[in-house]
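What you see is the complex with one protein chain gone and the rest in place.
For chain A:
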Amino acid sequence: MIFQDFVFYSLASVVIISALGVITLRNPVYSVLLLVLAFVTSSGLWLLLEAEFLAIALVVVYVGAVMVLFLFVVMMLDINLDQMREGFWKWFPFGAILAFIMTVEMSMVLMSKQFSSEIIQTPEYKSVDYSNTKELGRLIYTEYVYVFELAAVILLVAMVAAIAITLRHRTDKKSSNASRQIAVSRNERLKVISMPAEKKE
């Protein structure tokens, strides 16, 4: 499958270059946009692995929703880049140690026996009527149903937490309440008094 290899390597190089751009560019908005490119290209890689539903879900959920959130966060933070770069060398040893530990841990997992090419065989190419979405649905709603319901609880918690943290009602707003305007009765607005007419002089 020479053509598929070609597609894989071109997508993979786009992912790596855009990921490098994410961490090296100075403008955080550019970084977020490059992260979008990295996600879109990774969805192409997932499609090559015949995980079609996950590839589309990556675009819909991450590119469509999570990146919007990232942009809002970047714009909300009011980042001063000069201030951020001040302590770079002071914190460099700390960050280098953390990165080193993470790299060692990841390589310990990825170079273990479970990921070796003897255990993971090259998968067969699926025929036209194969549906990855159907396979996922068959597993999620039967075998992993407990985890699936847990996901609902986590989403619920996230909803409540987001509202509890960020919801602020404004008190200085000047807007009309239509239902109260309609429900008003004549007696609240207009007072009819009877008084004798003035005599003309």
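Just so it is clear, a contact is a pair of C-beta atoms (placed from the backbone, for glycine too) under 8 Å apart; a residue touches a chain by one contact, two chains touch by 3 or more; residues count from 1.
Throughout what follows, contacts and distances are computed from a predicted model.
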| item | value |
| --- | --- |
| Chain not displayed: protein name in its UniProt record ("4-hydroxy-2-oxovalerate aldolase", "Iron complex transport system permease protein", "Monosaccharide ABC transporter membrane protein (CUT2 family)" or "NADH-quinone oxidoreductase subunit A") | "NADH-quinone oxidoreductase subunit A" |
| Residue of A:23, A:120, A:167 or A:183 in touch with the missing chain, whole complex considered | A:167 |
| Residue of A:16, A:99 or A:151 in touch with the missing chain, whole complex considered | A:151 |
| Full-complex contact with the absent chain, from A:16, A:110 or A:159 | A:159 |
| Positions on chain A contacted by the hidden chain, ascending | 1, 3-4, 7, 47-48, 50, 52-53, 57, 60-61, 64-66, 68-69, 72-73, 75-78, 125-128, 130-134, 136-138, 140-142, 145, 148-149, 151-153, 155-156, 158-160, 162-163, 166-170, 173, 175 |
